[in-house]
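There's a structure below that I have some questions on.
For this view, one protein chain was removed and the others were kept in their places.
The block that comes next holds chain A.
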Amino acid sequence: MKVLVAVKRVIDYNVRVRVSEDHAGVDLAHAKMAMNPFCEIALEEAVRLKEQGIASEVVAVTIGPKAAQEQLRSAMALGADRALHLEHDEALESLHVAGLLAGVVEEEQPGLVLLGKQSIDSDNNQTAQMLAAMLGCGQATYASDIRVAGESVTVTCEIDGGLRILALQLPAVISVDLRLNEPRFARLPDIMKAKKRPIESRAAQSLGVDLAPRVRTLRVDYPAERQPGVRVDSVDELVDRLKNEAGVI
């Protein structure tokens, strides 16, 4: 069974984002970029499925500018067998990404597609569900455990009230959560080898998906700052202030 993993290039999660001067967006120039943390987990799971002899091939795919090939190199260093790049310079919406991924699924015919549950830049949490809809297949979101057996996959999903375990027929689309696994670090020799491996790159437009924007960002702002707080010196002072100043207890 082939496993397709969608990986996205995003700003590193440690970087503090800045609103651009004209408030048109955030300033990403010179910001440190990385693989979306949830995509790292999706990739790790795919690689483990291969190590267990369940997956036959792990294919990583990214949609983004030329620089996103960096994340594909990381994916190969971490164990992806092949890397597909759909080049596109402008930011895309989840609907477009899902449409493009559906095109890739059509060509590659994977048994399982793994995605992150959420991009840490857009915080959309949409692409996996949209892709599953387009493919007409089952979906599981927030996966914290994945077990493939024959023609089906059993997935533990983290939900608001606890855990829900679902069984899906393959092919299926799964979005993964933080507790699914602990991604490994790439080893230096693997990083060196990955540098020489081919990346199958082509224009995103070549898939014939309508990529016209549906949503326009009118402006971006910092949220209202909280009023500066005070230091209290004792439990007595804290309780007193909560009671008599804030009126919350």
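In this text, a contact is a pair of C-beta atoms (placed from the backbone, for glycine too) under 8 Å apart; a residue touches a chain by one contact, two chains touch by 3 or more; residues count from 1.
We adopt the following convention: contacts and distances are computed from a predicted model.
Participant: Would you kindly match the missing chain to its UniProt protein name, picking from "Xanthine dehydrogenase small subunit", "Electron transfer flavoprotein subunit alpha", "Adenylyltransferase/sulfurtransferase MoeZ" or "Peptidoglycan glycosyltransferase MrdB"?
Facilitator: Options "Xanthine dehydrogenase small subunit", "Electron transfer flavoprotein subunit alpha", "Adenylyltransferase/sulfurtransferase MoeZ" or "Peptidoglycan glycosyltransferase MrdB" narrow down to "Electron transfer flavoprotein subunit alpha" for the missing chain.
Participant: Taking the full complex into account, find the residue in A:1, A:33 or A:166 that is in contact with the omitted chain.
Facilitator: The one listed residue touching the chain not shown is A:166.
Participant: At which residues does chain A meet the chain that is not included here?
Facilitator: 11, 13, 16-17, 19, 26, 93-95, 98, 117-118, 120-134, 137-142, 144, 154, 157-169, 177-179, 213-223, 226-227, 229-232, 235-236, 238-239, 241-243, 246, 248-249
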